[in-house]
Structure formats: structure tokens, C-alpha cells
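The other protein chains are all here in position, but one chain of the complex has been omitted.
Think of it as A, B and C in the order they're written, each chain with its own count starting at 1.
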Amino acid sequence: MTADPTSPLHAWTDGLAALAPVLAVAERPFRSQLTVRVSDPEAIAAAGSALGVPFPSTPCTFTTGSGPFGDVEVLWLGPGEFLVVAGPGLQIAIEEVVRDALGTARGSVVDTSAQRTTVVLEGPLVRDVLAHGCSVDLHPSSAPAGTCVQTLLARTGIVLQVTGEDAFTVLVRSSFAGYLAAWICDACVEYLAAEVTAPGTVGA
Amino acid sequence: MSSSAQPPGAHLPEHPDFLWDDTEPKASYDVVVVGGGGHGLATAYYLAKVHGITNVAVLEKGWLAGGNMARNTTIIRSNYLWDESSGIYEHSLKLWEGLEDDLGYPVLFDQRGVLNLAHSLQDVRDGVRRVNANRLNGIDAEWLDPAGVEEICPIVNTSPDVRHPVLGATYQPRAGIAKHDHVAWGYARAAHAMGVDLVQDCEVTGLETAGGRISAVRTSRGRILAGKVALCAAGHSSVLAKMAGLRLPLASHPLQALVSELLEPVHPTVVMSNAVHVYVSQAHKGELVMGAGIDSYNGYGQRGSFHVIEQQMSAALELFPVFARAHLLRTWAGIVDVSPDASPIVGLTPVAGLYLNCGWGTGGFKATPGVGHCFAHTVANDEPHPFNAPFTLERFTTGALVDEHGAAAVAH
Amino acid sequence: MQLIPCPWCGPREEAEFHYGGQAHVAYPEDPSALTDEEWARYLFFRDNPSGPFAERWSHSAGCRRWFNAVRDTRTHDLLAVYRVGEPMPEVTP
């Protein structure tokens, strides 16, 4: 017998979907995620070529690429600390490959796939909604696509990726996912209502 | 127009017509007290009154009692966990109970009781532990269940459905608040009347020793010879001790507080909650007085960071939903000298004639009479009073700490 | 709320950081060789100046890295930020 997996936000699927058209919000569960700690440039390069995606060399950015594990993202989490993210079910294989690539270099590879879950947010209001709880400047001039910051959203830590013009991805610790979902839904209340009431009744 | 009945608290007793004269510093004093806060003024008062030492100057770098004395939330209680603490705080509380008569000044000591709320099972254990210890130390203390809390303070949200429900509380009925300025001015006036010089705008900039013994202080108003020097500089203690080559186990942090505008009486007691981080009372005139969390960093700026105030507000509304539309009127900060075990340092130093009273951190207002009394004894006799004897600097070497945050987890 | 320049992530709000007190206080080479007084000094006694202060911060809600800063404790102005292991830079408050 094989047990079915349950994602941290499975109970929120409908609640998040109901935020459309203000925001398109959905959980992307079960992705493969590996925390990689390595500083040696050669090892970093080797890991990058093994995955088909160069590791980000600029702080607070992420890279994307494609290779043996399909589309893979590598997020800069800190100096010498990265999160490798790929589709579901690949974590064991990727762990092995990255470990091999690191060889004898100082470092570590840890499967943290279920440590965080992923929420994708899209829509023209996404910056406004996030600005209610995120103190990082998300203006495209200072946070262009490709930006990846670890920061706070209201009272939980998040990893925030700017993936497109009005598209963001939030990674949140699994135990805080319910809080995050409740916070996003609450933040959208006014915007949802503004869809039905006349605009301009309230200030900016 | 609403009723013309006078709101309670509108008529506070008048201050007297005379407080003290500004004094030019003399060339020499038997005792120089550095710092004109509550502790310095009380020390001078008891030196004169109890020990007959009146050739005393209190040197204050700014205006008298303008440091933490002007900034604290005025909570007075003695229900500390450890015997050493109960000793000195209960000594102080007893002095509070007679202070108005003693000083001949309306200090508005109001024994309206203090509640310390418990929000987790461990809070409950810690609270019960402290109540039991207090009782055996002869200190009034009660353990209340949520219904008991509601009876004492009906506006506390005791519903079990809140994020951090109230599971109970310790209650000290004899605890309460006083009016900080009145206390300081009462001590100042009485000390002045006995011949103590109160010297304002006089910053101590150096401490001189001769043969291992303190001999003089250098100040912004000149050099002053001193037989003994008693440091009562609260947040600035490290800076002063350094002038005598002493390093102290202290960190000076901003601690903020705030008040609302005047409100009709809603809050009959004092409520403190460590988990939700709120401590609040409604002062005599009607303003809600609330302490905020301590800022994490060292700071001498008498200002803190605003997110601490915002957190304070969200915590306050969890406990007191009725405060929603009260308005924040003013925020401010003091500089508190925090010691590693959250207990004070009071006693002798390696420099003869130099005495130390510091480390009261976030909670020394309540100790004002007690420590003034004991510190005066220490200075006069060159020997600690039994109540301050445990609070030596040496305890950090021997390990005999009086750890008040680990066990009781309540400051102020 | 101070804006603290993380050496890696750039300026971020103070709420993302954890304060670590005085910098450059090394763990003793051999604690057992210390007297009780010396050990107590390491354990509990710190500089607490009014003025420039070399101190530690960790970007705990960000890149989780410790770094050092010189901050004027009177104004809270950050005068310099530098990495662990680097010497304290000269500052003019």
C-alpha cells in the first residue's frame, strides 16, 4: 500500500482560488527542494552543470534552467547557501547528483522538500497585496524578475521570488502555511470588495 | 454637553509652593551622589535623615528626575520569586506604604493591585510557584483563575477562544502605582530641606582616586572634592563606572512607554502579561499608561524603534479589546541598564569610597524607597545593608546569581 | 525602525535582524586556564559605551549571516558594517 501525500495548504485550495480575479493564488505542492551549502566556486559550477542551471552568483536572485531533471530553479538563500527546486519526486535523485558534484568540497546537501511549501501569486495587484506585510521594496526598479529575497511577510518568514512582471512565488515553512494563507485572504478582502463597489470611495 | 460631574482624577492634590532652590556646587562634600533620579534623591534623603549625613550633593547632568524616573510606568510590587529579591522589594513596598507621611508630599501611592497573567501551562506553574514563595516570604499573593481575573479587571478578555487565552494570574493586592514626579520631588524637597545640595545641569565627567580611594569628581561645573561617591546613574552606570576603571556587566537599552489621552475610568488595577507582552494601568488623571517591549540593541538615545510600539498595540488589543479606539498620545523611551540576571547590583566596589547602585533595568522605580534606604546605609557604614548584601558585583564571578528572568519571567 | 545594511542582502528593516551585543569578544583559548574572575569577565562583562560601539547582528530573517557593525549608541546611526573576521574599521561619529 502507498499512502497519498497531503500538502500543507490542501484545505485552502478553494479559499485561495476564490481570490481571483484580484489575485491568482495557488499552492504548488510536493516540489523537490534541496538545501545546498557550498562556497567552493568549482563545486558550485559542477553542481550547476549537473543540474543544467548555473547557481546564482548575485545575492538575492535566483536562476532557472533545464537539464536532466527538467526545469530547475536555484535560489540564493545566503552566501554559500542555495535552494534547488525541481518538480515533484526528484529529490532523492537530485540529492545524489549534487552530492556527487560537490565531491570533496566543503558543503552539505539536505532534502528539505516538505520543509516549505510554495504559493504562486499573480495579478496586477500582487505588489499592493504583498506591500501590506512585506517591507522590501517590490517596485520593478528595485525588485525585477529574477529577484529572490528571504524576508518577513507580516509575522512569518518567507522566501519571495519575483518570477515575472506581476508574478511572485512565496515559499513558506509548512507550519506557517496556514497563517500565510489566512493572511493573504484577509489582505485581499478590500481588493475583492473594490471589484464590486464603486472605485474611488476610499483612498489609496 | 455631558454631565458636569467632575471626572475622577481631575483634581489631583496640588504640589507645594516650594520645592527646592537651584544650588551652586560647593568645593567639597562628604558624599557626592551622582544622578538625580529617584534612587539618587532617595539615597541623599536617607543619608540625611537616617544617618545624619547632610553635607551631600546630588549631581544631575540634566534636570532633576528627568531620566528613567520621568519615564517609567510606575508599577510597584514586591512579588518577586527569589528570597533575595523579595527581601529588598518588600522592604521597599513597606516604605511606600508610609512614604506620603514620611515625605509630607502627596506621592499618590495607590494600592490598586497588580495582576500578572498566565497564558500557558508553564506560566501557570511559574505563577503558582511564585505565589507560594511570596506567601512563605510574608508577601501578599494570590492565585486567580480566569473568573477571578475578570472579577478584578472586567475589561481583560478572558475568553478561552483568543490566541493566548488567560489561564490564570497572580495577584498582589498591596501592589499598585504612584506618581513618579511627585515621588522624586518629594524626596528632593525633603532632602533639600535637610541641607542636601541639588545641583542640576552638572554632568560628572571624571572620577578621581588617590591611593585606591575616591577623592573627587570632575564635572561640567568644575571639580568637586568628595569623601565618598555614590553612583545612581541608572542607564549611564557603565559610562560612569568606566571613569573609575570599572567594567560592569550591564547593557543599556532603550525601553519605551506610551500614554493614551484621558479616558473615563475603565481599568481599575494594573495588568501585566509577559507572554502577550503588555503592562498597563490607568493613571490618576485618566490616561492609559503602557510599557512596550525593550529594544534589543544598546542605545543611549532615549528613543526606540516604532515596530516595538506597533507590536505592543496588537498585544494590548488582544487582551483589552475595549482599547481599540483609545488613541496613542505620546511615546517616549528611557535608557535601562540591564544586568545578566535581571537583578540589580548594589554595594561596594574595588575602589574605596565608591559605591554602586545600578542594574535595575526595567524595574527599579518600585525599589526607590527601599534601595535609597539600603544604599544610604551602605554608603554611610561602608558595608551593605542585609537587604542589598546579595546583590554584589562578585556574584557574577561566584555564580550566585539572582536570576529573576529565568524563573519568574516578569520584569518591571 | 532602523535600516540595517546586511553585507549580503543590502539594507533591510531592523525587524529582520537579531542583535548580538558586543563584537570581537572571542571565546577563550582555554577556559579551564582562566580564573573565576577571568571567566566571569568573558561571560558577563561587556563594553557599554555611549558612542560608537562595535557590535554583532545576524540577518536572522534573511540570509541568516552574522556580521559586525559600528553603531553610535547615542544616535543609533550605523557608521560601518563589516564581516566577521574583519577588523573594526575606523569611523568618525
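FYI, contacts are C-beta pairs under 8 Å (C-beta built on N, C-alpha and C of every residue); 3 or more make two chains touch, one makes a residue touch a chain.
Heads up, the rule we're going with is that contacts and distances are computed from a predicted model.
Per its UniProt entry, the chain excluded from the display bears the name "Sarcosine oxidase subunit alpha", taken from "ABC transporter permease", "Sarcosine oxidase subunit alpha", "Acyl-CoA dehydrogenase" or "Fumarate reductase subunit C". Within the entire complex, contacts from the absent chain reach the displayed chains A, B, C.
Among A:75, A:119 or A:134, only A:134 touches the chain left out of the display.
Counting the whole complex, the residues of chain A in touch with the unshown chain are 1-8, 11, 29-30, 35, 37, 106-116, 128, 131-135, 137, 139, 142, 154-156, 173-176, 178-179, 182-183, 186-187, 189-190, 192-194, 197, 201-204. Where chain C meets the missing chain, the touching residues are 1-3, 11, 18, 20, 26-28, 30-32, 34, 36, 39, 43, 56, 58, 60, 64-66, 75-77, 84-85.
Taking the complete complex into account, residues 1-4, 6-7, 10-11, 15-22, 63-64, 66, 70, 83, 86-87, 119-122, 124-133, 135-139, 162-164, 181, 200, 260-264, 266, 285-286, 305-306, 309-311, 313-318, 321-332, 397-401, 403, 405-407 of chain B touch the chain not shown.
Throughout what follows, only the chains that are shown with their structure count from here on.
Between chain B and chain C the centroid-to-centroid distance comes to 29 Å (mean Cα coordinates, whole Å).
Computed from the mean C-alpha positions, the centre of chain A lies at a distance of 31 Å from the centre of chain C. Mean C-alpha position of chain A lies 48 Å from that of chain B.
In chain B, no residue touches at least two other chains. For chain C, residues that reach two or more other chains under the stated contact definition are 13, 15. Listing the residues of chain B that touch chain C in their complex gives 236, 238-239, 242, 247-252, 296-301, 303, 305-307, 337, 340, 396-398.
Across the interface of their complex, chain C is touched by residues 59-60, 77-79, 81, 135-136, 149-152, 157 of chain A.
Here chain C touches chain B in the complex through residues 1-2, 13-15, 18-19, 21, 36-37, 39-41, 43-50, 53, 55, 71, 73-76, going by the rule given at the top.
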